[in-house]
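With one protein chain held back, the other chains of the complex are shown just where they sit.
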Amino acid sequence: MIIDTQLASLFTAGALIVIGIFAAVFLDNLIKKVIGLAFIGDGTNLFLIAMGYKPGGIVYIYLPGMARDWFAQNAAYPLPFAMVLTSIVIGASTMAVMLGIIMVLYKKHGSLKASKILGD
Amino acid sequence: MIEYILMIIIVLGSILALMQRDLLKAAILTGIPGASLAFLYQYLLAPDVALTQAIVGSAIVPVFIALAVYKTRRVED
Amino acid sequence: MDLLIPLMVIVPIICALFLNLLHKKDRTIKAIAITLALILPLLPILASYGMHYFGGYAPLTENPTLSTGLPSLITGTALKTFHPAITYSFQGAQKLFIFILGLVAFLAIMVSLFETKRPSGVYGFMMFMGVASLTAILLTDDIFNFYVFFEIAALATVGVVLVSQVKGNYETALKYMILGGIASPLLLLGIALLLGVTGNVNITDIISSLKSGMVNPQNPVILMACGLIVFSWLYGSGLPPFHTIKSAIYSKALPHGAALLQAFSVFTFVALGIIILRIFSYLPISQMIILGVSLLAMILGITMALLQTDIKRMFGFLAVGELGYIGLGLGLGTAYGITAGLFQAVNEVLITAFLFIGFGTIYYQTGESDIRKLGGMMIKTPLVALLVLLAGFAMAGVPPLNAFQSKLMLIQASIQAGLPELGVIMILMSIVTFMTFMKAFHAVYMRPKPVELEIKNEKIPQATILALLVFLAVCILFGLFPHLVTGFLQTLSISLAGGMP
Partner (left out) sequence: MTFYDLIVKRIKKAQEADSEGPVTNVSTSAMLTAEITLISSLLVALIMLRLVSNVLMIVAVLVVLFAAILSMPLMPRLKKEQNDSLFNMTFYVVLALTIVIVLFYWGSLNV
């Protein structure tokens, strides 16, 4: 392949973030905006995961029989992965709150247009 | 090789989800990048994150959005 | 007494969960919530300075029992100085900030319990949760932990706005969440870039690897990370372009809620500002941007405040504008300037909470916050009017009160740093702030009462007046003895200024 996996995933993450920001700014439908925001979060998570990836490495689980030095040199870096777990949960809960507010607003205004509900 | 295909699916799937006029379809299509991300995490040596992402990204998030759509309006005006 | 440091975060979380259980029983909620809230300002006074390592242990250099028997791959390299835990550091400045946060939280919760008809557990839950996350933000030395509590604080802010039942609160909350949905992942992205370059999320370790030359400090990735973190700093504290949404958030919360929310944003401003100064102070552009953004916040916030007709929105914009003073102090980069800025932060939290709760009595009595429909309240409540007037004097910086000391220090610092223009702008802005305050004060208290204005609640609760008196007492105390405050801040500001006094 021309570019390696890590770089390609970083680019994918960047593309997801850009798509998300575009959707959150320019799409008028509130649900679409929320989907866009979810994509921004996903892109950031993928970015973090790609940071911890090690080309040609192994999963960071220490099995009996492995040499300690060999494991230290080949395992992926687990710190970003632990962070992503937290971040996924935060993203999902934020999205749930937003969808709840959207449902209340729909009852009030009868529309999902941001320009109508969240206008001046 | 398969990871490159997954990346392409993620980008295309997210664009496709945002292009739907039917919001219920958009909600279901959100699951595609979510699930492909889970597979990609597996390839990027993070199996525990992949498990969480598989549940949250391909099940919980689309269901939340679908519920919200069901309670509001299905077609974008 | 190392145990008290984690308790400062855990106690408000427990309070929050506990309050939620007692949803229907009004009287018990009141009594228990007030006693629990009283613990908040007491804990930082009792705790002694130190570090706490959550879920880990002290660095190997300070921990000889653990480091024996480890391979030289670990003990012989820089790994031995790293912090393998979520580190909470509790020093003088944190002690002061958490005490002030606890005091404002205690008074705001007390006032809210007496002013709302049916005190709801959810409102208290959100307030306590916000206090817990802000305490963690102030204590933490771990930038990812910072991000987690930053998000929780944003959710708590939204929660406080949602339960307020002010017209238009849902719309404002959704706007805030959408903007937050753009800005806070970018903070995480900035953290990810720092992590990718330095391999660490502990701030002390990031700084040591930047200083020791393990990482090239001019690396473009680090510049990008700094930009993203600065951007989320704008979001977290409500600097331009987020000043409109932040002031809208204050105006859609109940007055006691707003008093607490502005404390949240000031402390987020201070905590993230300190992090930016600690990590990126070697970049001259970071200080320039802090100065520029603060100037912009001051000018836009205070001029927009003049044009508002809603009291709560007016003070929301003023609260944003006053942030500029703190930023100017931090951006000057000298130890004296940073001390002055942090001192101003403490004063601003107190005074703005004082003003919000003081003018909140008008909202409580009439249910109206448009100054064109208000008037003649002086006859009803002369004592509160006097207290509010004193709060306005404090905000403008009249001598025996606290903001006089900090603004004087700020102006002196700006002259010492060779930028007297900043001092001129600060004086100008103080005058305009006072004029804005007098516009509201005249309209609410001194004009004859409009005929159609209804008074819903005759009597202001004793608790509110007590809270206002406590705020006044603290303002006078800090005004007469500024060394009480600056003594706590000096160590931090000297270390931020690069060791120069």
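Chains: A, B and C, in written order; residue numbering restarts at 1 for each.
Just so it is clear, contacts are C-beta pairs under 8 Å (C-beta built on N, C-alpha and C of every residue); 3 or more make two chains touch, one makes a residue touch a chain.
Since the structure is predicted, the reported quantities are computational estimates derived from the model, not experimental observations.
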| item | value |
| --- | --- |
| Which residue of C:Ile299, C:Val398 or C:Ile494 touches the chain not shown here | C:Ile299 |
| Options C:Phe146, C:Tyr170, C:Phe242 or C:Phe488, residue touching the unrepresented chain | C:Phe242 |
| Residue touching the undisplayed chain, where the options are C:Val215, C:Leu332 or C:Val432 | C:Val432 |
| For chain C, residues in touch with the removed chain | 172, 175, 178-179, 182-183, 186, 218, 220, 223-224, 226-228, 230-231, 234-235, 240-245, 248, 283-286, 288-289, 295, 298-300, 302-304, 306-307, 309, 372, 419, 421-422, 424-425, 428-429, 432, 435, 439, 443 |
| Missing-partner contacts on chain A, residue numbers | 21, 24-25, 114-115, 118-120 |
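Heads up, the rule we're going with is that only the chains that are shown with their structure count from here on.
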| item | value |
| --- | --- |
| Centre distance in Å when chain A and chain B are each reduced to the mean of their C-alpha atoms | 11 |
| Inter-chain centre distance, chain B versus chain C - centres from mean C-alpha coordinates, in Å | 37 |
| Chain centre separation in whole Å, for chain C relative to chain A (CA means) | 29 |
| In chain C, residues with contacts to at least two other chains | none |
| Residue list for chain B, restricted to those that touch at least two other chains | none |
| Interface residues, chain A side, partner chain B - complex | 1, 5, 8-9, 11-12, 15-16, 19-20, 23, 27, 29, 31-32, 34-36, 38-39, 42, 45-46, 49-50, 52-54, 57-60, 76, 81, 84-85, 88-89, 92, 95-96, 99, 102-103, 106, 111-113 |
| Complex contacts: residues of chain C adjacent to chain A | 71, 73, 144, 148, 151, 155, 158, 162, 170-171, 173-175, 177-178, 180-182, 185-186, 188-189, 192, 195-196, 199, 201 |
| In the complex with chain A, residue positions of chain B that touch it | 1, 3-4, 7, 10-11, 14-15, 17-18, 23, 26-27, 30, 33-34, 37, 40-41, 43-49, 52-53, 56-57, 60-61, 64-65, 67-69, 71-73, 76-77 |
